[in-house]
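Heads up, one of the protein chains got dropped from this complex, but the rest are sitting where they should.
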Amino acid sequence: MSLLHTPPNRPTGKSVQLMTTCLCDAFYSDVAKATVEILDFLGCEIELPDGQTCCGQPAFNAGDWANSRKVIRHAEKTFSGDKPIIVPSGSCAAMIFHGALLAFEKEEDLPAIKAFGERTWELVDYIVYGLGITQWPGKFDAKMTFHRSCHLRGSRSPEAVNALLTSIEGVDLQPIDEVEQCCGFGGTFSVSFPNISEKMGELKIENLTACKPDVVAAGDMGCMMHFGGMMDKQGMPYKRMHIAQVLRDSLKNAGKL
Amino acid sequence: MKSKQKIDLVARDLTNEVHEANFIGAKMKSERRYAALGRDYADPDKLRETAGLVKQHTLEHLDKYLEQAEASFERNGAKVHFAFDEDTAKKTVLNIMNEHGCKSMVKSKSMLTEELELLHYLEDQGKEVIETDLGEFILQIDNDHPSHIVTPIVHKNRRGIAKSFEREGLGDYNDDPETITRRARAHLRQKYLDADIGLTGANFVSAESGRIVLVTNEGNARFCMAANKVHIAIVGIEKIVPTDQDLGLFLNLIGRSGTGQQLTVYNQFIGGPKLKDQPNGPEHMHVIFVDNRRTEVLASDCREILRCIRCGACLNVCPIYRQSGGHAYRSVYPGPVGAVLSPLLAGNRFPELADLPKASSLCGACNEVCPVNIPIPDLLLRLRDKAKREGAKEAMKGTPNLAMWATMCSQPTMWKAALTMGHTMNHIPTQLIPHPSAMSWQGTRKLPKFEGGEFRKWFKNRK
Partner (left out) sequence: MSSDREKIFSAIRAALDPLPKRTAKPEWKRELIVCNPSGEFSSLKEQLADKLVFASSRYCDSFDQLAETLKAENSTFGYCDPELAPLFEKLDGITFETEYDVAKVNEYTFGITKASAAIAESGTIVLKDGDTSSRMGALTPWIHIAAIKESDIVATIPEAIDRFGDDPSIVFCTGPSKTADVEGILIEGVHGPGIQIGFILS
């Protein structure tokens, strides 16, 4: 139950630019690889702009908009052109099509930033609503829960994820309690509000693992770094996967990759 | 855990009992909200969007609608007053009481009177004031403050309340909620009859017809207006909506959003003194329109917050409020709405409350439930920017400095160097890892392994 923030009429072609995200660039290379592998599978031609760094969100959320704009401006220049920009993170995507507009609302280069946002897609949103694919020809025998990360609000990504996951042969997607509740990451929030952040994380983990799933999936490595880091510290056994990894592995299981 | 942010510290130190009360209360109301809206409307978002636009439209034409409301009330035989600031607002109430020779007031719940601390002011002036909403009455006898805008004593339990009743001579200790309620009923009934003036707030004002709308479950506002001869409605200027028909939109949303009720039990539409033939009720109605910095909010880039209809849904769904409770916000309005509104209404005391907008993971649940679709996360972000620009220290506590990070992120060579250095970084202090949240984390989380540069190498070499 959320009104859409995603820009209308985003480009849908198969020649795309990939925004890896700083987290995947630094920590989660397999998520980036999985994203490339599924885009390859879908017949996309992928360009990886070399100068890319981060979407600017950490500073934006911290209230340091001047520094955030510096990073966003750099990103906008790095991703020049008119191809769709695909991001394996709802959070970074929303930063570009929504947050950046706020950061630039009083700036002269707002139109360029707006145009940047109007090309940006979260990965699964792009697959389902950009390319029109609603059936995923994979196979994955697993009971699964999905953390609907908060920055998927205001987009159709949650429906998209649901459609794809439930179409995969063998996936038993379990609903979780209080799906709308945040995991407690929130970027610098988790640093400056450690106690609340941790309690939120505990609740999220409880809800995500209540059904004893084989896999806990999410669409944002930020959330996963936070609650996954907590799970690791507590020695919890659940396998965690980014949605791109689920999609890729399911193709492998089905012998399609 | 070590922390510098006040709200985080309150959450850390809350007793289990209070935490449970806050948490369960909030969760329960959220669940009822989802159930009620989902049951009754195919697309509740359409209502939220429309209601938000109606309010935004009204605010952006407030001069016109306020003038219209004034004229309508006067046509209805009510007297209209204006109060620009807190002092005038309080004095206006006092003057009206004196003018009618009133000594004792029964009042129904109003967040605006909390803002003004009207009760203490009138008591200092020698007037008796009785809060009649059950929760507010309990707060009054305990000299406590509301921790929620709809359910003000959600932080209290029955045992504490029973003790307070015993102390106040309202019977022997008995913590059965029904007994507590019956005792309050009997006690307050006499207070209504003894009082000579009733004061209410207003949830809405119809400019078209000159009516205030009061939304209550207990019926205390009805009583204030049955037993007394003078009625004062004290109203923030942002409460106006254009027409009576617009009210239907808001009344259908406010109960469902706040408590999951299809309609709140009593919706009263008051436009002037009682009819001549009516034996009970006020012969005089005074409406006081109060600004108290609302026009400052209107001039700011957070004016959308003035759409708020005080339903409490954003508090109930907010994961931070659920952990910290309402008192952590150190102001009249807690939760997401308070994190925006309180610092703004604080005027030049903004820096003291500049940490409130930081108390959010920006998850957006508040926006998703808000019946008037206020983009609360966007407003929180604007206030964070304001706090940073104005150097408000409360806000910055615990937030890492991101200047170096920003430089690195806008210079690809530096970025890539940091990425390839990464593998050694698995062994060196985490402050250098190019992501702020990776810092000071180790207490409860295991950090991911650094793999910088691997993906790029793989991408280049693939096929």
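In order of appearance the chains are A and B, and numbering begins at 1 in each one.
To be clear about the criterion, contacts are C-beta pairs under 8 Å (C-beta built on N, C-alpha and C of every residue); 3 or more make two chains touch, one makes a residue touch a chain.
Please read these numbers as outputs of a predicted model, since none were measured by experiment.
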{"item": "Displayed chains contacted by the hidden chain, counting the whole assembly", "value": "B"}
{"item": "Identified contact with the non-displayed chain, of B:Ser104, B:Gln125, B:Gln140 or B:Asn157", "value": "B:Asn157"}
{"item": "Per the touch definition above, residue among B:Ile149, B:Ala233 or B:Leu251 touching the missing chain", "value": "B:Leu251"}
{"item": "Of B:Leu298, B:Ala346 or B:Ala417, the one touching the omitted chain in the full complex", "value": "B:Leu298"}
{"item": "Contacts of chain B with the absent chain, listed as residue ranges", "value": "21, 24-25, 28, 39-42, 46-47, 50, 53-54, 56-57, 60-63, 66-67, 76-77, 81-84, 88, 92, 132-135, 138, 151-154, 156-158, 161, 177-178, 180-182, 184-185, 188-189, 192-193, 209, 211, 217-220, 222-223, 225-227, 237, 242, 244-245, 247-249, 251-252, 259, 261-275, 277-281, 289, 291, 295-296, 298-299, 303"}
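One rule holds for everything that comes next: only the chains that are shown with their structure count from here on.
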{"item": "Centroid spacing, where centroids are CA-atom means, of chain A and chain B in whole angstrom", "value": "32"}
{"item": "Contacting residues of chain B [partner chain A, same complex]", "value": "1-5, 7-9, 11-12, 27, 34, 37, 44-45, 48-49, 301, 317, 319-320, 323-324, 357-365, 367-369, 373, 378, 381-385, 387-388, 395, 397-400, 402-403, 405-410, 412, 415, 419, 422, 433-441, 443-452, 454-456, 458-459, 462"}
{"item": "Sites on chain A touched by chain B in the complex", "value": "1-3, 20, 22-29, 32-33, 36, 48, 50-54, 56, 58-65, 67-68, 70-71, 73-74, 78, 99, 102-103, 105, 150-151, 153-154, 178, 180-182, 184-201, 203, 222, 225-226, 228-230, 232-233"}
